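The structure is given below, and queries will be raised subsequently.
Left out: one protein chain. Kept in place: all the others.
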Amino acid sequence: MSEVKQLIAAINDFREAREWRQFHNPKDLALSLSLESAELLETFQWKTSQEALATNQQAMKEELADVLIYALMLADDLSLDVTTIIQEKLDQNNMKYPVKKSTGKKDKYTTLE
Amino acid sequence: MSEVKQLIAAINDFREAREWRQFHNPKDLALSLSLESAELLETFQWKTSQEALATNQQAMKEELADVLIYALMLADDLSLDVTTIIQEKLDQNNMKYPVKKSTGKKDKYTTLE
Amino acid sequence: MSEVKQLIAAINDFREAREWRQFHNPKDLALSLSLESAELLETFQWKTSQEALATNQQAMKEELADVLIYALMLADDLSLDVTTIIQEKLDQNNMKYPVKKSTGKKDKYTTLE
Partner (left out) sequence: MSEVKQLIAAINDFREAREWRQFHNPKDLALSLSLESAELLETFQWKTSQEALATNQQAMKEELADVLIYALMLADDLSLDVTTIIQEKLDQNNMKYPVKKSTGKKDKYTTLE
């Protein structure tokens, strides 16, 4: 079993042992993912990256794990293969952000010249 | 190379080809992860899960991929191993949400009796 | 003094008494506003609107107040008049969502026919 499939299996074991699948509709999973990413962002509130890293690394690690856990549950419930959708998105971004036009620029593709 | 390491390598190739690492400080990566998770959530706005799945599956797939890409970049930049932090978080949740107390309940661990 | 100006004055007194203006750059205020709106949204996590209202009204009230406080601080620091920007946005939305085309529809203006 691949690394990602093993992680998803462990996460599914966790939620099934608690009979939580009944609550896990895609809308509330997406909502929860958004809440966890806010909690991750909170570790940087009023701080530079450096200040945040100096004090909040443990919380960062835990909140990033929560983000990944919700993202993997949602992918699994939508029958999406994580490796496939990432590769497809990179291919798509490759066309939206051609190396020639976007090197060293932080513009959105809609405003790239 | 493991599946996750291969994904991270592909993502790093993408941002390095465009010289984007100079913009990728952890605070702005966490901020971007939060924006992408909002775009994912937007596919469910004013809709039930079912309605959203009927009309927005392509957008859902793309936004979830963006969330995962930012989460993997941030993990890599913070030198965090994805499999390790997920397993540690599941272990931690195992203690916060004992099967006996939390089965079939959607309460936060702080209010579990 | 108008109602909104009085609220802003009370909020400014609060932050000035604590010498917090030094931390209140617009980027961190916008970030904080986003965190508070996530905390408000959390009162609805895993719940229908009705279930949330039955149990979390006190938290809802407090989080909505936090959202408003950050929004008013940001408006004030950007020298934006709340009444003016709301009226301008309603005028703009009036053109983006003509009554004839948008009545009873939840589509985004980009997909209105």
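Order of writing sets the chain letters: A, B and C. Residues in each chain are counted from 1.
Throughout what follows, a residue touches a chain if its C-beta (ideal position, glycine included) is under 8 Å from a C-beta of that chain, and two chains touch if they have at least 3 such contacts.
This one's a predicted model, so the numbers in the text were calculated from it and none came from an experiment.
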item: Missing chain: touched chains present in the view; value: A, B, C
item: Footprint left on chain A by the chain that the document does not show; value: 31, 34, 46-47, 106
item: Residues belonging to chain C that touch the chain removed from view; value: 2-4, 6-7, 10-11, 14, 17-20, 22-23, 25-28, 30-31, 33-34, 37-38, 40-41, 43-44, 47-49, 52-53, 57, 60-62, 64-69, 71-72, 74-75, 78, 80, 82-83, 85-90, 92-94, 97, 99, 102-106
item: Residues in chain B touching the chain absent from view; value: 23, 28, 31-32, 34-35, 38-39, 41-42, 44-46
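In this text, only the chains that are shown with their structure count from here on.
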item: Self-contact between copies chain A and chain B, residue sets same or different by half; value: same
item: Distance between chain centroids, defined by C-alpha means - chain A, chain C (Å); value: 26
item: Inter-chain centre distance, chain A versus chain B - centres from mean C-alpha coordinates, in Å; value: 2
item: Two or more partner chains touched - positions in chain B; value: 31, 34, 47, 106
